[in-house]
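Every protein chain except one is present and positioned as in the full complex.
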Amino acid sequence: MIEITRTSPFNTVQDLGRPGFRHIGVTASGAMDPFALKLGNALLGNDGGSAAIEVQTFPFQLRFSASTAFVITGVDCEATLDGQTVLPWCAATADAGQVLDTAHPRHGARAYVCLAGGVDVAAVMGSCSTSLRGGFGGNGGRFLAVGDRLALGLANRAGDIPPCGLAMVEPAVMLADVFPVAPDGALLVRAIPAGEHGLFGADAERFWNQTWKLSPQSDRTGYRLSGEPIRPVTPVEMRSHGIVPGVVQVPPAGQPIIQMADANTAGGYPKIAGVIEPDLWRLGQARIGSTIRFVQSSHAEAVAIEKAMNGFVEDVRRTSGMVKRALMALA
Amino acid sequence: MSKMDLSAPATIETLTAALEAAGVDGLEITRPGQSLRIVISGTAPAHTVSVSDTFQAKIVKAPMAGQFLCDLPAVPGCQTRKRPADTLGFLRVGPMLLPVKTETAACVHRYLVDHETIVGFGDPIAEITSQ
Partner (left out) sequence: MMNVLVGKTDTPLVMLDRNGARVAPIGSKAFLLETTGEFDLAAQRRIWALSHTIAAWEDKAEIVPGMTNLLIVLRHTPEDPEAVVRRLLDAWDRAEPIDIVGRTIEIAVQYGGEHATDLAALCNYSGLSDRDVVRIHSEGIYRVFALGSAPGFGYLHGLDQRIYMPRKTVPSLHMARGCVTIGGMQTGIAVLTGPNGWNSIGFAELQMFDPLSDTPAIMAPGDTVRFVAASVDL
């Protein structure tokens, strides 16, 4: 059991989401950075899709009511456990009564507090994710609040963390070749042209070439971009159709919207592109006011990136298990 | 010289100035009950000085085989992260980093292996001074 002792709005329980219900209008939700969630779970020996706490407003603080292995992934939020530094991407064991505190991260947007056994809330429609729009799932379909107590699932023995802790090389380092960084600091987001790409004429070129800024009207539902407006050559009337996170829609004002984890399930704005799924986690870590540039990609590239990401998660799961066993044998 | 108080600020200042003038990187003096280490570096803080009055060397050994790292690998585009006070480095095994910690607050007196050296189980990694 853990108790939330300090929080601001917008922090929720999330797992990998509830896909499979878009046809009845239910958004998939789930972690904005599912890669961080998977890596945290792999390190703790949890099931890959165990629920964690997604923290997007800081400071956030919780108290452990029993000895619990945990890890913070996603960002460095200068966490402390009873005042002692806790590194991000480094699993440790908290004693009963200890307080985990976090501060606003300098880079990135969302921290995942992963706990051995996972957050044990009742699954609704197959998932523990909070659906804020629908008001169900997670912790009563709402943001976490001070005083909330969350039960944890049964920890797997593979979750035993050595007394000195166990860290991983973070994905930005480990997969630096797979996720290149632009010299000017803009996030490079790979995308595939979508249905109405051709209708934007010369503006399509400007879509790919310019650097866009994430506007303050950006949240788990979607990111609004600001920059030089782009518009179709002639106005288009679209019929409502299903959409997925990553779709880049262009409303009449010409400032694109990227749908994110809490994406609407249907849309009707012209679509200029779709972000490849393996790059969505990086968008999930993009901050309001930061800049992005779209890079034209392909399915083949997406397949290669996914392969590298899945390989990394598997490597963490396998090697962390091996290190834990070796230390126990040598002790 | 044998009467010199190594912890006196005036002594440290004199020695530091002499080292800088000589273009020497650092100096280490160890005597029973006292030790002084001055490191000259190009960026602030200019001098890292650690003086301990009751010097007791202790060897930290590798808890398992791996590649020894003094610091966390640098993240492209981010500032280097400070390692916690009780962590003197990490053993890298594939994608994993095993923190090498000291039991109590201590400072690294001397690393016995270079950054990125492969070490075996039980190999000495560092000499620490506890107070």
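Some notes on this structure:
A and B label the chains in the order they appear, each numbered from 1.
The rule is simple: a residue touches a chain if its C-beta (ideal position, glycine included) is under 8 Å from a C-beta of that chain, and two chains touch if they have at least 3 such contacts.
No experiment lies behind these values; they were computed from the predicted model shown.
One chain is not displayed; in the complete assembly it touches the shown chains A.
From the options A:G137, A:P162, A:P256 or A:G284, the residue with contact to the chain not on display is A:G137. Interface note for the absent chain: among A:I53, A:I276 or A:V323, the touching residue is A:I276. Among A:M125, A:I288 or A:M322, the one in contact with the hidden chain is A:M125.
Residues of subunit A that touch the chain left out of view are 19-26, 124-125, 131, 133-134, 136-137, 191-195, 197-198, 204-205, 239-247, 264-266, 271, 274-278, 296, 298-300, 302-303, 306.
Everything that follows uses one rule, which is that only the chains that are shown with their structure count from here on.
Chain centres here are Cα averages; for subunit A and subunit B they lie 37 Å apart.
Across the interface of their complex, subunit A is touched by residues 63-64, 72-79, 81, 83-86, 90, 92-101, 121 of subunit B. Per the touch definition, subunit A reaches subunit B in the complex via residues 76, 84-85, 87, 90, 106-107, 162, 164-170, 172-174, 176, 181, 185, 312, 315-316, 319-320, 322-323, 326-327, 330.
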